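With one protein chain withheld, the remaining protein chains of the complex are depicted in position.
Showing chain A:
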C-alpha cells in the first residue's frame, strides 16, 4: 500500500522522520556552532504533521513576521524544504554574524539577506545530508530563496506549489541552546507523495 497523503502517516513513519530530524538537527547544531563560534546544543526535535493553520499558530500567529528560507529538492527526491526562523533567533544570528543589533526584521539589507540565506543553506543542507545518508538516496538542493513576511503567507506557499495533496506539512521543531538562551527554529519538509513513498521504502519501512 502506498501513502496518498500526509494524514496517512502512522506512528512508525513519524518515528522515522523523528530520527531524520535528530540526525539533521545534530549536524545543523555543529554547523551553527562553527559558524557562530560558540557552543550550540540541541534538544531532541519534535516532529509533527500539522495543518497549515496549526503551523502558523505554532509560529505565533498568521501575521507574525518570520524569515523563511526555501529550497527545492532534486535528485532522487522531489519536493520543498523550508527553514523558518523567528524574529528573536534572526536577531541573535545577525548579531553573532555581522555584529549588529536589529530591532525590526521586516526590512533587511542585502548583506543581512545574504547572511540569513547562508544560515538557511547550511541548516537545510544538514537535514538533506542526513536524509541522504540514512536512505542512500541522492538529494540535491537548489539555491535558497529568502523572504521575510507574515508566517501565514509564507507557510501556504510550499503546500500550494506542491499542488496541495493535503493542507498538511511535516513540521520539525528544533530548540537550540546557546549561551543559556533557547532559540527555536523550524524545518518544514514537504516531499511530493511519490518521493515520500520512495523515502519510506528506502528506509525499509513497510507501507
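Some notes on this structure:
In the analysis below, a residue touches a chain if its C-beta (ideal position, glycine included) is under 8 Å from a C-beta of that chain, and two chains touch if they have at least 3 such contacts; residues count from 1.
In the analysis below, contacts and distances are computed from a predicted model.
Looking at the choices "Quinol:cytochrome C oxidoreductase", "Probable chemoreceptor glutamine deamidase CheD", "4Fe-4S binding protein" or "ABC transporter permease", the name in the UniProt record of the chain not drawn here is "Probable chemoreceptor glutamine deamidase CheD". Residue positions on chain A in contact with the hidden chain: 52-53, 56, 61-63, 65, 68, 70, 72, 106, 142-143, 145, 147-157, 159-161, 163-164, 167, in rising order.
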